[in-house]
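Below is one structure, written out as C-alpha cells; comments come after it.
The chains shown are only part of the set, and none of them has been moved.
Which chain is which? They are A and B, in the order written, and residues in each are numbered from 1.
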Amino acid sequence: MTRVITLLTDYGLRDSYVAEVKAVLLARAPGAVLVDVSHDVPAGDVRAGQYLLARAWHRFPTGTVHLAIVDPGVGTARRALAGAVAGHCFVGPDNGLLSALPDTARWIDLPVPADAAATFHGRDVFAPAAARLATGTALEDLGPPAEAVVRSPLPAPRWDGAAWIGEVVYVDRFGTLVTNLPGDAVEPGVRLVVGDREVGPLRRTFGDVDRGALVAFVGSGGTIEVAVRNGSAGRLLGAGVGTTVRA
Amino acid sequence: MTRVITLLTDYGLRDSYVAEVKAVLLARAPGAVLVDVSHDVPAGDVRAGQYLLARAWHRFPTGTVHLAIVDPGVGTARRALAGAVAGHCFVGPDNGLLSALPDTARWIDLPVPADAAATFHGRDVFAPAAARLATGTALEDLGPPAEAVVRSPLPAPRWDGAAWIGEVVYVDRFGTLVTNLPGDAVEPGVRLVVGDREVGPLRRTFGDVDRGALVAFVGSGGTIEVAVRNGSAGRLLGAGVGTTVRA
C-alpha cells in the first residue's frame, strides 16, 4: 500500500535540509508519497506550526503519517514523540507542536540514537520513525509509552456575558487575520471589534466589499477571519497574533 | 493508471492552503501524481497565472489534469469551470485564467456545493472536480455545458507597416522581460526597442554578452526576451508588464 507522509518544518526551501529528510524517507519507505504542508513556518514558531498542522492533517487519507518539525530545542533534553489518533500517525518534538490533536491520541517516546546529529533530529530521529510507521511498523514497536506529553493548545475564546472574546491566532500570507472565534458561535449580524477598531458585520467573501475595504467572514477553517480585499488586514489594523477580537 | 495533476495558484507556500488542496486530491484520487507549476503567482494576478499555465500545460503527458486557481472573485457569482482539450483537462474559475487554451476546448459549469467555503473553492470545489477527472469521470458528468466562457487572451502583437509592435507580457524572477513578439516573425538582425531604449540585435543567449550588458534573444517560450546578464532587465530599463516593444 502506498502511504502518504506529510512534512511540516521551519527549514525553508533554500538549503538541503528538506531534501535530506526526504532522502531518508524514500530510502527507508520506498514508494511513500511525500507532501509538503509547509517549510516556511517562521523559525522556531511552534504555535504557527501547530496551527498549520491542525488545519491540514485530518484532510489527508487515513493512514497518513505526519512529520512535524519546528524544534528550537533540538538536541536538548526535550523528548521526541510518535503518536497515533483517528487512523493517522504523527512524529515530532515534544514541545507543544502536536498539541492540537485529539486527547485520545496515544504517544510513545522515540529513542534518540547516539549518532544522531544533535542539530538535525528531523533527518536522524524523526524521519526514520516516520518511515517505519509508513511501512507498517506498529506505533508501540517504536518506543515506550510517553507520559505527560507537553500540551500547549491554541487559546480558546471565552464568553464574558456580553460578547465572545477571542484573539488572532494566525496571520496568513495575504495578511488575513484568522481568529479563534467559531463561526457558528456568533450571530450573522454581529459587529466584530479587532483591537479597538470596529469591522462591519459578517459577509460571505472578499468580493462582497470594495477593493481596499475591510471584510469579516467565516473562514475556510471554520473560524472568523478579517481581511482587506486586495490588501492586508494585518497592516491596515496594525494587528497580529494575540490581538484581541470581540464579537 | 497513474494520472498527473498539476497545481497553479497564488496561495503561496507559507500557509496550509496548498496542503489542504493536495489532501483532498490524494484522498479522492489515490495514486495521483501531484506537480506544482507555481504557488507564487502574485496575489490575484490572473494574467500572470494565465501566462504560466500557457507555457507549462502542453508539456505534461496526455491525460494530465491542470488545477489553476488565481481567483480574486472566489465566492461571488463568477462561475467555476472544468474543461478539456488536446487530451488534457482543466479546472478553475471563469475569470480569464484559462483563456490561453485552444478555442476547441469544451467547457462545463461546475456546481458549487452549498457547504463549500466561500473563500476556498480551491479546496471545496476545484480539487474535488480535478480528483474526479483524474479518476476517470467524464467531463460531461461534472456539470452542464458552459456558455460564453470568459475569454481574456494575452495581447497579440501587430504589424504597423514598418515594425512589429508588441509588449512585455511577463517578467520572470531574474528580471527578464518576456515579450509577445514571436521569434520567428522578426529578422535575426532586427534592433529591438523596449520603451524608448534600443537594445542590440538578437543574440543566442546570456553568455554572448558581457556581465551587466543588455541582451535580446528568442526565449525558451518562442518569443523575444530581453535580459541583463547577471542582472535585471526590468530594473535596468524601468520596464514591466505592458511596456511597448518594437522590432
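As a working rule, a contact is a pair of C-beta atoms (placed from the backbone, for glycine too) under 8 Å apart; a residue touches a chain by one contact, two chains touch by 3 or more.
No experiment lies behind these values; they were computed from the predicted model shown.
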Homo-oligomer size of the whole complex, from 2 visible chains: 3
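Following the convention adopted for this analysis, only the chains that are shown with their structure count from here on.
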CA centroid of subunit A to CA centroid of subunit B, Å: 30
In the complex, subunit B residues that touch subunit A: 11-20, 22-24, 26-27, 30-31, 34, 43-44, 72-76, 78, 117-120, 123-124
Subunit A - residues contacting subunit B, complex: 2, 4, 6, 13, 33, 35-41, 52, 55-56, 59-61, 172-174, 204-208, 217-220, 225, 230
